[in-house]
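Here it is, the structure in full.
The complex is shown incomplete by one protein chain, all other protein chains being positioned as in the whole.
Labels A, B and C are assigned to the chains in the order they are written; within every chain, residues are numbered from 1.
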């Protein structure tokens, strides 16, 4: 057992990749993303702005499983409505976060159904509100809080959120000109995408997990480049900031 | 000399034609129109709503020469911005008010220039902000506070606000399906439009003016139907409400 | 002459809304996920026999939509995201999987764009930010067209005009001027501008001067409102910030009943519906049954502590 939780590990990995002066929002499954943004603001990105999902620069006193309501975000520097969100969705953000029922080897995400068809699904998912940030924003992160053979599949049953589609050619043909998914961060590992093929590959494995663990819990043959190491664990400064200032109620450790 | 001013006469004529439960706004030269709306609300139209120009149901403590600012209208039941005004301009109001540099025999209004061309005008006017209420609203009123041979002309130099264009055929061809200008109310008289030709004609003459006065001050041969009478003067109830509740500083009498 | 108030009783509001929905069953619901959903109005419409509805909302909905599906009042759902956030909507899921309702695959911009077009009074809203998702292949609200300015292929979201919109806000005056006190106002204002008929429930009624002393706090002027109904805790079990928080326990218990029904045991869900919905209790009875003043105080305290 390490002295930090898998969600804390995810949070610090995400936070480290967010830059000062960027603008971004947390998306729907917002616990880890919002923690990551708050941590980046606290440590190295004081001019990072949160915006694009109706709240600007909130100051939550703690984290909540859902992070898109007044309870979590009511104390903030301004609020907008869906009209302004329509504009942000076109102008794009610097970063955004997504996760789904299924994620495939090219980073495509499915939130609509598993098995059957859209009209007669075996299992109907929630759908997704905003599809646009995935291709209008500079980049996005995939960060599901579980990682198993059912939610990491070779090919999604339905492309709710386009990732790299079927690779560079199809991405170009579809007019997807932004980076798309940069990293996939799960409780087990960090994945990125081979720049030539845009296929998912292992980047690093979190403390307490082996490469084989990750492969066993991934529903397709994940590429493992040479020299894959361990994800740098949270530093003391990161953990202190996270636990004292951002997540005092320990939502990331439950 | 009558015991009421020409602007007070104009106000009561306009107020009498506004119905309960209607929605309307005052337009740019708003002193008389706003007084008329307020008088109608006071006397016979308590459910008449003011809206469409960013203020909803204002309660001005007095009248001002300009009636589109916080000074006049800041105490109100809600405020909107130009985005909502864009919508109202499409949906239309029940009534609106216009006046200009020139008004012609078909009720067309010019606010852009007199003499020369648009690019090289002899006299450049202010232009106009909102052109749409004139044909999206159920009807409008023309109510200039002067009436002379220069501002009542046979044909305007430029159609800023379309009235009845060149009559029924041209109006139909242009897709103007609403009533357009119903009455022209000036300090001298009330005019309406012949339903067959849509040409302006005298309807009634205010106390203290003769038919000949009106003709002498109109720059085209105004039709005078048989039996044109005197505009019913303000009643005591109308004048009392106007002077005590709506125009305590006597802006309509200056 | 006297001005007519728009403040009416709940049954009067339903006498407006339910026949209108019979005429054209497009119902739009305000709020977002577990916040400011017009739940009391939804229960009343179900009790009054609303059926065959096409449901619209801001792009995210949950409990109330699931409840209407459980009550068999829904034909189709035009809402991009339907979820209880921490878990799936059981009756939504079950009804789609068994093909009893149609759940269109949509995105936020199509719905918001359609409401914008309706509010703006134009036939459509151009959208330039939809690419490569399978959602585009099935979305009935949009169509491709060539941009008259750039020549690019864009999407046109057709004006979306709900026949009736239900909203919940914290305050109104008797004339129907609405005041949201929450930080988020969602798409409520847009829906009010986009709809044929707007019915609003509010937790409390304020004096005229409260509105006039701060007109900028009026989120929806009465012009857009057909009726306002005073229903304390009218959003329960969703939140009405800053007055009371969402009742997560209630929603979770409901979802458990829904999941049981989905798996073949509908007794609990039926009882829930007959107690809270078709039994049509008044709001006080409803509150008493879901935990009474004591439970409300917990939710108020939670909202006040934020």
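Following the convention adopted for this analysis, contacts are C-beta pairs under 8 Å (C-beta built on N, C-alpha and C of every residue); 3 or more make two chains touch, one makes a residue touch a chain.
Here the structure is a predicted model, which means the values were calculated and not measured.
Considering the whole complex, the hidden chain is in touch with A, B, C. Of the listed positions A:63, A:76 or A:200, the one in contact with the omitted chain in the full complex is A:76. Across B:34, B:54, B:198 or B:252, the single residue that touches the chain missing here is B:54. Screening B:28, B:185, B:198 or B:214 against the full complex identifies B:28 as the residue touching the chain left out.
Note on the undisplayed chain: of the listed residues B:118, B:149, B:221 or B:237, the one touching it is B:118.
Residue positions on chain C in contact with the hidden chain: 117, 120-129, 143, 145, 147-150, 152, 154, 156, 158-159, 183, 185, 215-217, in rising order. Those residues of chain A that touch the chain absent from the view are 20, 23, 43-47, 49, 51, 56-57, 59, 74-80, 84, 86-91. For chain B, the residues in touch with the chain missing from this view are 28, 54-55, 61, 65-66, 68-71, 73-76, 79, 81-83, 85-86, 89-90, 92, 112, 116, 118-132, 135-136, 158-162, 165, 174-176.
Criterion: only the chains that are shown with their structure count from here on.
Of all chains shown, the one whose average CA position lies nearest the global CA mean is C. Chain A and chain C have centres, each the mean of its CA atoms, that are 29 Å apart. With centres taken as mean Cα positions, chain C sits 41 Å from chain B. Along chain A, residues 83 each make contact with two or more other chains.
None of the residues of chain C touches two or more other chains.
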